[in-house]
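Worksheet: the structure to be examined is printed underneath.
Note that this complex is displayed minus one protein chain, with the remaining chains in position.
Labels for the chains are A, B, C, D and E, by order of writing; each one numbers its residues from 1.
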Amino acid sequence: MLTALEKAEILVEALPYIKKFSGKTIVIKYGGHAMINSRLKQAVMTDLVLMKYVGINPVVVHGGGPAITGMLQKLGIESRFVNGLRVTDASTMEVVEMVLGKLNKEIVALLNRLGGRGVGLSGKDANLIIAAKKLGKDRQDMGFVGQVAQVNPQLIETVVKEGYIPVIAPVGSGPAGESYNINADTVAGAVATALQADKLIILTDVEGILADRSDQTSLLSTIKVEEIPALIERGIIQGGMIPKVECCVNAIKGGVTTTHILDGRVPHAILLEVFTDKGIGTMVVGDK
Amino acid sequence: MLTALEKAEILVEALPYIKKFSGKTIVIKYGGHAMINSRLKQAVMTDLVLMKYVGINPVVVHGGGPAITGMLQKLGIESRFVNGLRVTDASTMEVVEMVLGKLNKEIVALLNRLGGRGVGLSGKDANLIIAAKKLGKDRQDMGFVGQVAQVNPQLIETVVKEGYIPVIAPVGSGPAGESYNINADTVAGAVATALQADKLIILTDVEGILADRSDQTSLLSTIKVEEIPALIERGIIQGGMIPKVECCVNAIKGGVTTTHILDGRVPHAILLEVFTDKGIGTMVVGDK
Amino acid sequence: MLTALEKAEILVEALPYIKKFSGKTIVIKYGGHAMINSRLKQAVMTDLVLMKYVGINPVVVHGGGPAITGMLQKLGIESRFVNGLRVTDASTMEVVEMVLGKLNKEIVALLNRLGGRGVGLSGKDANLIIAAKKLGKDRQDMGFVGQVAQVNPQLIETVVKEGYIPVIAPVGSGPAGESYNINADTVAGAVATALQADKLIILTDVEGILADRSDQTSLLSTIKVEEIPALIERGIIQGGMIPKVECCVNAIKGGVTTTHILDGRVPHAILLEVFTDKGIGTMVVGDK
Amino acid sequence: MLTALEKAEILVEALPYIKKFSGKTIVIKYGGHAMINSRLKQAVMTDLVLMKYVGINPVVVHGGGPAITGMLQKLGIESRFVNGLRVTDASTMEVVEMVLGKLNKEIVALLNRLGGRGVGLSGKDANLIIAAKKLGKDRQDMGFVGQVAQVNPQLIETVVKEGYIPVIAPVGSGPAGESYNINADTVAGAVATALQADKLIILTDVEGILADRSDQTSLLSTIKVEEIPALIERGIIQGGMIPKVECCVNAIKGGVTTTHILDGRVPHAILLEVFTDKGIGTMVVGDK
Amino acid sequence: MLTALEKAEILVEALPYIKKFSGKTIVIKYGGHAMINSRLKQAVMTDLVLMKYVGINPVVVHGGGPAITGMLQKLGIESRFVNGLRVTDASTMEVVEMVLGKLNKEIVALLNRLGGRGVGLSGKDANLIIAAKKLGKDRQDMGFVGQVAQVNPQLIETVVKEGYIPVIAPVGSGPAGESYNINADTVAGAVATALQADKLIILTDVEGILADRSDQTSLLSTIKVEEIPALIERGIIQGGMIPKVECCVNAIKGGVTTTHILDGRVPHAILLEVFTDKGIGTMVVGDK
Partner (left out) sequence: MLTALEKAEILVEALPYIKKFSGKTIVIKYGGHAMINSRLKQAVMTDLVLMKYVGINPVVVHGGGPAITGMLQKLGIESRFVNGLRVTDASTMEVVEMVLGKLNKEIVALLNRLGGRGVGLSGKDANLIIAAKKLGKDRQDMGFVGQVAQVNPQLIETVVKEGYIPVIAPVGSGPAGESYNINADTVAGAVATALQADKLIILTDVEGILADRSDQTSLLSTIKVEEIPALIERGIIQGGMIPKVECCVNAIKGGVTTTHILDGRVPHAILLEVFTDKGIGTMVVGDK
């Protein structure tokens, strides 16, 4: 057991990090295990509330994950697939939006219970995220799958300034007010860029980028934007990691200072990244 | 066809009403037919956007209506009834919240398309509406049916001041962050009181309160709070109208200037009420 | 007779225009018949108050017209003419200033009675309009006839921001504080430029610019700055219309978005121009 | 000739007075000789500008004096008298307003030339002074002679806060927007009360109140409100001085700290009153 | 050695305390060993900077201690004693002020080096602390020994609001601007009252108030104001502790929420008090 004094000294160790990020904006893509496991959930929410109280401005973008599939099944909605990718038709989109809405308010309630003041938003609120239709690889119609056309960050800025933690569902608003489902990593990156955030943190279910996938100790703790093409070519960055890394690259190019792909299965991964020297996961930074 | 000049003169006729309500807050309970019929929907939303542009601050509280029942059916969730009233168990509440969330963002999208800037909120956002459990008439457990324990209007005030139209789903936040389904009329009344609104407008599917229910020309256009007990006793106010009138009475007692039970089946009913001399439906006012 | 609903729909038709000009500044040169006929006067003032209430910022510059001549006659002040133009000597200038001052406060009182909050100013207040002597065509001394040397718009901006409608008499302040009589169209154009107004509207006593002066249906509804020299050469723009068009051109070149020469004999001409699709009179726009 | 040092020491002597009135409002009724003699005019205006620059807020209310009579004569308007008092009919009122308007802007121009920033207003601007009809002693109709019904000081406060010196003509706005001629002393007193001014200064053409009217050294330098009835009874305060003293009494009762009846024939009388120990003229103060 | 995760969990444990004191003001009397021992010094300063960064507003009042005696000796200034108490004559006061000034800036420099932004003030700055002469027990003249007559907290509030940590030397300003030496505990209590602080913390060189002075485990962790007279009578509070407890009582009566007598010899005593459940030393609270 630690003495009170030892605990105080650990608080003191956090001071340089608190100073460093004081008043800064950090956008967190929240998803995966960290959104399912209730202990992890609690830990992430605590990290966000703690950050807010010590003067940092967290902004959350969340995914929907297995809950969407579950609800589609319950409702007996079958999905059409094109080239192996699910097409988001109108009734699927309706379910996506309902499930995301419910998850969104659950996150808000958790933040509130921990003493934060969460505000749940979707990209449709105040036209926060204007979406455009996104076609499949061979330009097939994927239905209501969207991409970010524009971010209007004023509403986020207003609620952040008033002391709230914004929690954003990745639904965009199409030209006629119709809803589009957008990849949550992409939304997080676009929001981080629009806010000129200091950090973009993407929570995943892997350790980060491993030099040797069979060796969990081979984590690449920092990679530069210019090294990425070679890493993709060599297969070190591959599969679902490629779009995540691309989000990071776009954010860096858009003015975000550092971006991180963290292991959301580690409790308090965000706190560890922000408040300690270690750094966990892989940081993607600009070349300079 | 009207000439341009005749149209201009009609605009001019609205001036006294615009002046009267300039800078005032009007809370609208939106539900019933006006939420289903697409032409009525469009008309309500236009009224709200127009009000906002001419300097009035509308705040919307919406219901869920048939969409909830439809979704419960699709999901095969059967309801338990106590004394004829549906018990809101956990899975029902989940559906309620999902459907309300989707309707909420639909309203927002419609406002946005018409040039307004809607922001969809639930009572859980920033603990806007703190709920307490509401028991049945014989103190039975009705599950997640709630009543308003407290309204924290700061978030609404912030978004109104920044030029947004807040749209609120009637979900309250319980002591442990759990969701409660609250009657939307009640929420509208409580929000109007918390904001010290100038007007509370409840859209219904009837003409208002009729002196003789079989005679649609017998509309009582104004009733005073003190007259209400007698009207209930005489059966002129009865059934579902009783709680609506009670919401009005509570709002009046809480400081709202006037309250209105309007026929939402009439297009632009809100505009007619606010911008013309006629007044439609029944106005409930204080005794003085 | 229109039903209340038809009236509501006409209000709704105005919404796109209200949105378009929300928060914008519109400078109106007020003169001619619209300043004499009491029904027209009332209509112009109503238009201004309505604009202010729906979030547009009107700024009025008025002329003096026949009232000045009337007072000069009553006082038996005879005018000296140089090349057919009246010389403004000291006693004439005194009368000009007195009559303009009285008209100015009359306009203010009308605005106030209609629920606006007018503030009457002359170019001497807070050195709003610094004047320089204007010589005649052959450089003759025309007395206290002035031109605009500089506009100091801070006082106008202050009163506009506080919700007032500024009403400006076209008197400028010379180097020693002496008064100069400046053409009201010129003052309106200079004020519109200084405020970077969205619109300059000049009320006249003609339909606008006619392609064929004998044919009132030959109105040129839009002319571009680059077309003007040819129109003058062909005699289509001529006489007193030439300086008015020049004011428009200067305002356009100074950053005003659109300028309009309207027929002030039409009731609600301003409202028709601003709130309907028709557009009336002639609009002068930049080439792009 | 004074040395520079001696001059510096005189500046230093003013410091306690500058401190005392820093940020305070002083309302000055400007009229009489001080408005006719050009050297006195210049001195008064300099005093006002100097006060403004050293952090005091002067507000000017001016009279019209002989200029009105002159113009009525020039225009051949004959006045009807009731019990020896001139009736202000419509054409007389028109002249009053014109002449006051011209004097108003002359004062503004003088202030501007001395480096102040004057703004000329009448009681009609923004309904600054709401007037009611004032009947004669025997309740005769005196035409457009008014009394102050209400002062709306917001416009004055706005321009004072923005660094301007407001100059107010004593014209009030009647129920239908018609103009009323109000005694300038009365207006000054009402404005001082509405602004909760620190001082009301009335410039007159006498030394102040003399204990013995034949002895100019018998000046009463301070009189208390409670002493006034006896002084009137004894004939020490009499004639035109009575209403001036009543203005002072009303202002004191309304919350103005001190009121002064000064000899406007003394150059820099205002400065001497405000910045020196002497005090000149008669000060009327509350009983406490 | 702790893992990063264990450290994160300790940070998380501090969250409830950070929330509790967010935006609150805490006045710390800094003196004794904590001002001499360099490791303790560093710990106190770190605690202050950490508090500031997590949104709490510390205000420091420091003593002078042995440094003053040292400098008096070096300068060969001998002290006169009255009833055993040192009289502060003019030359002694000069030394007091010089030494306090130097210590004051040393504290500021330490805060700055740790990333805070300290501002060193004495009670003479902006007349922060108006002093009155304090006589000895038998009303002897003690020279420039003062008591607090008035605190003008505006300057402190200004610097706190701008993000600085004010550090105040206990010198008061007498009627003629002369300096008075005031007991630092007294100044801290008066400042806490003037700021309506949430906490007053007095750092001492003892464990707190012990029920049995020979038993360090007999610490009274909380005492109520009403219990104090009995504790003094029983000799449990005695000697130099009596005036410290009186400062606490005065602060409590003046509106400060809680007051603390802490053992400044414990590193991070302030942090332990504010951020942990233990509480250390003795807390003096109101009776309610």
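Note that in this section contacts are C-beta pairs under 8 Å (C-beta built on N, C-alpha and C of every residue); 3 or more make two chains touch, one makes a residue touch a chain.
Bear in mind the structure is a predicted one, so any value in this text is a computation, not a measurement.
One chain is not displayed; in the complete assembly it touches the shown chains D, E. Touching the missing chain, out of E:Asp125, E:Asp185 or E:Asp263, is residue E:Asp125. Shown as candidates are D:Val27, D:Ile107 or D:Leu271; the residue that touches the absent chain is D:Leu271.
When the omitted chain is restored, the residue from E:Leu15, E:Ile28, E:Met142 or E:Val159 that touches it is E:Val159. Annotation for subunit E: contacts to the undisplayed chain at residues 74-75, 94, 97-99, 101-102, 104-105, 108-110, 112-113, 117-122, 124-127, 154-155, 158-159, 162, 164, 171, 173, 176-179.
Residues of subunit D that touch the chain left out of the display are 2, 4-5, 7-16, 18-19, 22, 43, 46-47, 49-50, 53-55, 114-115, 266-268, 271-272, 275-276, 278, 280.
Quick note on the criterion: only the chains that are shown with their structure count from here on.
Touch-path distance (fewest steps) from subunit C to subunit D is 1.
Each chain gets a centre from the mean of its Cα atoms; for subunit A and subunit B, those two points are 35 Å apart. A separation of 56 Å divides the Cα centre of subunit B from that of subunit E. Multi-chain contact residues of subunit E (touching two or more other chains) are absent. The touch graph of these protein chains is an open line.
The full set of touching chain pairs reads A-B, A-E, B-C, C-D.
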